[in-house]
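Below is one structure. I have some questions about it.
For this depiction, one protein chain was excluded, whereas all remaining protein chains were kept in their positions.
Presenting subunit A:
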Amino acid sequence: MNHFPGTWGRPRDDVYGPYDSSYLQTTGPKTHTQSPAVTGTSVIAVKFKGGVAIAADNLASYGSLARFTDVKRLRKFGDAAVIGFSGDVSDMQYIDRLLESIDIRENYSAHGNQLNAKNLHTYLSKVLYKRRSDFNPLWNHILVAGFDSEKKPFLSSADLLGTTFSAPHLATGFGAHLAIPILRRLFPEERSIEEISKEEAVSALKDCLKVLWYRDARSMDKYSLALITQDGIEVHEDQQIEAQNWAFAESIKGYGAQTV
């Protein structure tokens, strides 16, 4: 006899092996969505004079497998906002259905108010925070681009923990490491958003996508880019990264110190 009452009357572990208690009732919630499965990589976005530009590639990876090569990760919400998703694709589709139903409900409602990008961001961040608090997170990091109630360009981020922040340029995932330094150099804080043209913003995003394509193993060279201005939303899907130059690859040997 030992001092573990739970072992009394059970087959001895040292004779019969560990007791299989899997048939007993389990405690705690289900664990199906405790890790992402099919994922999208970075989303990048930048504010410019009179609007916001946002871009993401068209790849959905299953681990290291490039599983789906035609996935649109930028979603329009009415003509108020564009939401860029990185992370789990099925959770993205769930959030998209959620947004669809809100859009329909809002359009049928009598109050006549239009949800703007800021409202949407608040809503989505609360959905994400609620789900993480239920230990059942939606495995996404999203960027919301559009306008606030004062018609000023709006860009903000929300992640699977419900953390939110906003800045003149934002990037999720690998883009936070590779694209943000490029954007911060091109558009330093001293430079007001009013000095940044639409064309400049688009070309900056294209440069960032190219760097990501060169260095992020879970990226691809087909992408979508959306422009949100007061005139409306333009979404360009099935874009191709142009002027690729892989000559640099030849010179990379080992970790940098190697010359032969």
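Just so we're on the same page, a residue touches a chain if its C-beta (ideal position, glycine included) is under 8 Å from a C-beta of that chain, and two chains touch if they have at least 3 such contacts; residues count from 1.
Basically, contacts and distances are computed from a predicted model.
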From "HIT zinc finger", "Putative proteasome core component, beta 6 subunit", "Methyltransferase small domain-containing protein" or "phosphatidylinositol N-acetylglucosaminyltransferase", the UniProt protein name for the chain not displayed is "Putative proteasome core component, beta 6 subunit"
Full-complex touch with the removed chain, picking from A:G6, A:G112 or A:G256, is A:G6
Among listed residues A:I102, A:V127 or A:A167, the absent chain is touched only by A:A167
Interface residues of subunit A toward the undisplayed chain are 2, 4, 6-7, 10, 12-14, 18-19, 21-22, 24-31, 34, 125, 129, 132-133, 135, 137, 157, 161-167, 176-177, 180, 189
